[in-house]
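Apart from one protein chain that is not included, each protein chain of the complex appears where it belongs.
Chains: A, B, C, D and E, in written order; residue numbering restarts at 1 for each.
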Amino acid sequence: MLSENLEKKNAMMIKKSVERIIELALTEDIGTGDITTNSVVPENTIIEASFIAKQKGIICGLDVLLEVFAYLDPSVMCKLFLKDGDKVEEGDKIGDITGPAHAILSGERVALNFLQHLSGIATQAYVFSQLVADTDVKIVDTRKTTPGLRVLEKYAVKTGGGSNHRMNLSDGILIKDNHIKAAGGIAPAVKAARKNAPQTLKIEVEAESLMQVQEALEAGADIIMLDNMNLEQMKEAVELIAGRALTEASGNMDRQDLKAVAATGVDLISIGALTHSVKAMDISLKFR
Amino acid sequence: MLSENLEKKNAMMIKKSVERIIELALTEDIGTGDITTNSVVPENTIIEASFIAKQKGIICGLDVLLEVFAYLDPSVMCKLFLKDGDKVEEGDKIGDITGPAHAILSGERVALNFLQHLSGIATQAYVFSQLVADTDVKIVDTRKTTPGLRVLEKYAVKTGGGSNHRMNLSDGILIKDNHIKAAGGIAPAVKAARKNAPQTLKIEVEAESLMQVQEALEAGADIIMLDNMNLEQMKEAVELIAGRALTEASGNMDRQDLKAVAATGVDLISIGALTHSVKAMDISLKFR
Amino acid sequence: MLSENLEKKNAMMIKKSVERIIELALTEDIGTGDITTNSVVPENTIIEASFIAKQKGIICGLDVLLEVFAYLDPSVMCKLFLKDGDKVEEGDKIGDITGPAHAILSGERVALNFLQHLSGIATQAYVFSQLVADTDVKIVDTRKTTPGLRVLEKYAVKTGGGSNHRMNLSDGILIKDNHIKAAGGIAPAVKAARKNAPQTLKIEVEAESLMQVQEALEAGADIIMLDNMNLEQMKEAVELIAGRALTEASGNMDRQDLKAVAATGVDLISIGALTHSVKAMDISLKFR
Amino acid sequence: MLSENLEKKNAMMIKKSVERIIELALTEDIGTGDITTNSVVPENTIIEASFIAKQKGIICGLDVLLEVFAYLDPSVMCKLFLKDGDKVEEGDKIGDITGPAHAILSGERVALNFLQHLSGIATQAYVFSQLVADTDVKIVDTRKTTPGLRVLEKYAVKTGGGSNHRMNLSDGILIKDNHIKAAGGIAPAVKAARKNAPQTLKIEVEAESLMQVQEALEAGADIIMLDNMNLEQMKEAVELIAGRALTEASGNMDRQDLKAVAATGVDLISIGALTHSVKAMDISLKFR
Amino acid sequence: MLSENLEKKNAMMIKKSVERIIELALTEDIGTGDITTNSVVPENTIIEASFIAKQKGIICGLDVLLEVFAYLDPSVMCKLFLKDGDKVEEGDKIGDITGPAHAILSGERVALNFLQHLSGIATQAYVFSQLVADTDVKIVDTRKTTPGLRVLEKYAVKTGGGSNHRMNLSDGILIKDNHIKAAGGIAPAVKAARKNAPQTLKIEVEAESLMQVQEALEAGADIIMLDNMNLEQMKEAVELIAGRALTEASGNMDRQDLKAVAATGVDLISIGALTHSVKAMDISLKFR
Partner (left out) sequence: MLSENLEKKNAMMIKKSVERIIELALTEDIGTGDITTNSVVPENTIIEASFIAKQKGIICGLDVLLEVFAYLDPSVMCKLFLKDGDKVEEGDKIGDITGPAHAILSGERVALNFLQHLSGIATQAYVFSQLVADTDVKIVDTRKTTPGLRVLEKYAVKTGGGSNHRMNLSDGILIKDNHIKAAGGIAPAVKAARKNAPQTLKIEVEAESLMQVQEALEAGADIIMLDNMNLEQMKEAVELIAGRALTEASGNMDRQDLKAVAATGVDLISIGALTHSVKAMDISLKFR
């Protein structure tokens, strides 16, 4: 399975992030109490239900789902038939849930909101990755994520088969147009980064033309972003660089022919739409 | 303008919500510091830039944008030419920003992430609302929102011309299938709600058939949700109810002919896709 | 028992609220450590004690008590003989507690502070409710609660046999004098509320005269508050309304003859003193 | 004025405490927004109102009131005619408030809840203190405070003319019955406290009999609490102690003749009811 | 063992403090994830390792170490051969640890940072205490602690055999030079403290000359700090005081001959360097 090696490796800190955002999500959804359930459902009612995929895709967010119900009531029991990264078809049963009606009914919406959102991202990452599956190109995400969900959304991208670009502004150097202007050119910008930033980080430079690619190369950039270039330009850039730096294709890549982009020889293709325009995967909780 | 009366009325508590989510978003994006800007850009650099719409739509989230930069550096100056709810065409200038390069470059991504997400929702709410603009029907949202962004997303729906359903589980009673089963029928469920819940809340009942509509009506429901009914069924239900309760059409409404749904005479149409499947509006920050 | 159906239904979110306020209460009471116990009591001392009612009343807050000691030391064992809502007479044993002296001595005061305060409220709610027990009138609380304790105090009111009015400003519409003035009259105020607020909320209007009652009725108010009216006025108002809206008697009701108020035919009597002027119930922890 | 020297000295940290509890109180009262005001009151409405005492007493909590409105909207202007500790008669105007209707209407209840609660405590502290005003006896509070409000309630006691006992378990040593048992007697308990606790704290011992008073005295206690003794016993204890330790009368002192207690010669009288059974002072906000 | 009676008595609140600072320390060290371990180490790897002392000293912080790993993964098992306060020689094994490689490798640094820092303090406290072990003098700490670690560092001082001075500004009265000037002299300062502060606190006065010692004595100070006096002055001061107040030697005491200071007859010697200039004890985690 795609995410086999990945899902648990990240589990530790993801769990901590999940705790906070789950608490936030439950607080905003439950408010001062689920007045309907509290008023109508007898207190000791036990119910059973199943999570069912209503469309095909890649499942992601099952650990979050478990945490949501564990947060509300540790006596809720979930039996999952799948794990993050698994493919589902319409009608597939994802897991069963049994326990106090109060906890399950009050947590249902939040659990589904997470699961549908993250599965939507994983599914899209899978689709893009499959397009270039027979090449060495990696599909990577960006910082265009939904506020508050950065860690989870990047996890979903990886679960779907994509790779992660830097997590935030402190774990990667990316010298863009404005940094270049402010520093007085690509060469001085790269020089300043090498002097002032930790040696542990590579230096990536955004280039909008072959001339800039040439400058970045001479300045010793480790990675060169080919920004908003057409296929022809990208191909020339890759030839010019000739393996002396990694190359990243960028700029509305969700609207491009990814196979063709991959054919230019770039190493990475970054796609903002992976996380900024998410279509929730249709999943429902069916009660018995 | 659409949101003229609404935008500031909600401002007070939205500002408090915004503070928390902005802090969360900036923290996850900046990490321990914007290493590129800190290493490359001279400390006293002042820059100027403009927020430009790259496609047509409804702008939403300008207050959030102001807060993002105010949080990072109060000396950043923003001059907005529009307000939340305004329509923009491709190429329209939304506002200018001037100030320390460090704050503007470090805050740019988070500010845009909010603005593009909320404007995407407002634009979609506008599109749906316009379809039924010549009727009395209200387009309303659901609880299918992105975790952590409930208040802002519901604000965006209203900004675009939609209306809000209940904000969370404590400010509205909605008796669904499982509540009905657990209570032993629609009648006992409504009776329990009337006895145990505050009198200040109306009682809404989800009905999947005309028989259930009839039961809900007899039990004294204030609102009846017509769940996953076709146009014919909705029309019959509306006739049966005859004004004795409000009616809400529900169930994948984003895939329906909303004009036809409105023609059945329902009062409300609720659409989960308004917030669970958001396409970010394309907006960029152009530096001078 | 009075609260039989209620106590656990609200348990889920009350537990979360309790965690926060318990942590706050323990922090403010223990400071940097219980210096007396730490200095004087040998570390492995085990003690046994019993919670004893020193006066008659209704017990409320036992779950909070359990959480206080669980927070300090999970090895503290409590055996409760009663549950929230039970009646006690002077001298009744409420429960036994056994465990490490350090946790029990350090938590004793905070546990009692909660238990005595909430039992005081439940007892008063019981007294008021009994006065009108042979009528259909409900005794309801207000927003005049102790800062930070809203959820717990409203729970205590319900435990004692009262009912809850709205929990806060977002789950109920109550148009008061100032809203009416600002909106230009009762009719436009009600119209604006119907247009701008979610349909899930009823509209309550405060009326200080029969003329205002008439206006509220014509505007379509769902509930009419009869504010500071005498018995005669209330009776006339109820007759005028004739079941077309719910009626709520309000205004220093703790000083009124509640039986006489109930006899006017109102549906609800709201009493601020239930929560703003609480007399702690006398309860002590007796060590063996 | 009573509190003249005290009110500002504590202001610094009280302000920090106030920020947290005000935020908590506003959050629980406003929820996701003041739906009535937001729906009904035009956004730019400015209103004026006055805080009026509806009964005589001692005002306390004015700084909290200012913070509540400042938190909601810094443009709200308050003009106070009194300061904490001032006496009021029924009908006295406490202060004027002018500003945006939205902030004032949404904050009114929380501001009053604080002001009425703290003024109720200050008033009661004043009443008790006046009873012994011609003696050297100090009326002191206890740890029987409302959870979450410790600092504010102790401030109110001082504002009304009382004195503070220890703030929490870490800034005072009070060896009670159970500590004595666990340590094997008064002498070893005092010895352990002297050995293990910081030298900066005095050692107080609770005595229920003259024999225990004698033991405490011999052990070198700095303060001796005379617990639940009658007037005769207290007098004998004071004579026995003869100034070698401070004396504190304790145990349902709100039901005693405080003048008679003072006449026994004790130095301190501690009264739990000062904070555990508070009657809110009647104060209202009158709009013009 | 030195700390035998002390270590668990403080455990309760230390555990709460530890939770917060551990979370802070892990968050700042792990960031968004241990990218090396996550990328390189297979997910189910189990490892074993031992904590080894690399120099002689007093161990302190073992409970913190346990909490660090428990926080990351409850399945990590630690077997400790020592307890806080135990002496170690170079090469001694402190404890074994077994469990998931991911949790152990990610938590190793933070656990060691705590353990080495606290053991460094305990060791230094032990060294100073041993110098005066055959006298009645107590070595006490100050408020010159590392920001955020007050409770833990004071615990380490006690673990090493020192005693604690006041924990913070609210649990001890220490009238210094500036207080004296502001109050108009030692006598009025002590008088004001006696009037305004709780009776439960002793009054300490800082004296820089014999004249000030005399004044403090006459004012009734409970403790007199002999600040920056030489041995001769201290001796005279002790004789002057003649047991009527406790005496505390203060001022760069880490550079003094502590035996000589003790010989002057002072009761306490306070040393800021105990916590403001800490040399980490060398401890390592050896993997098998």
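Criterion: contacts are C-beta pairs under 8 Å (C-beta built on N, C-alpha and C of every residue); 3 or more make two chains touch, one makes a residue touch a chain.
These numbers come from a predicted model, not from an experiment.
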Contact list for the unshown chain, restricted to visible chains: A, B, C, D, E
Omitted-chain contact residue, chosen from E:G120, E:G161 or E:G265: E:G120
Residue in contact with the excluded chain [from D:D84, D:E108, D:D171 or D:E248]: D:D171
Sole residue of E:K56, E:K87 or E:R150 that reaches the chain not shown, by the stated touch rule: E:R150
Residue ranges of chain C at the interface with the undisplayed chain: 31-32
Residues belonging to chain E that touch the chain removed from view: 21-22, 24-25, 28-42, 45, 47, 101, 105-106, 109-110, 112-114, 116-117, 120, 143-151, 167-179, 181-183, 189, 192-193, 195-198, 201, 273, 276-280, 287
Touching residues on chain D - with respect to the absent chain: 5, 8-10, 12-14, 151, 167-168, 170-171
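Convention: only the chains that are shown with their structure count from here on.
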Farthest-lying chain, centroid of Cα atoms versus that of chain B: E
Higher-contact pair (C-beta pairs counted), B-E versus A-E: A-E
Chain centre separation (chain D, chain E; CA means) in Å: 33
Distance between the centres, which are taken as Cα means, of chain D and chain A, whole angstrom: 53
Per-residue multi-chain contacts in chain B, two or more chains: 5, 31-32, 151, 167-168, 170-174, 196, 198, 201
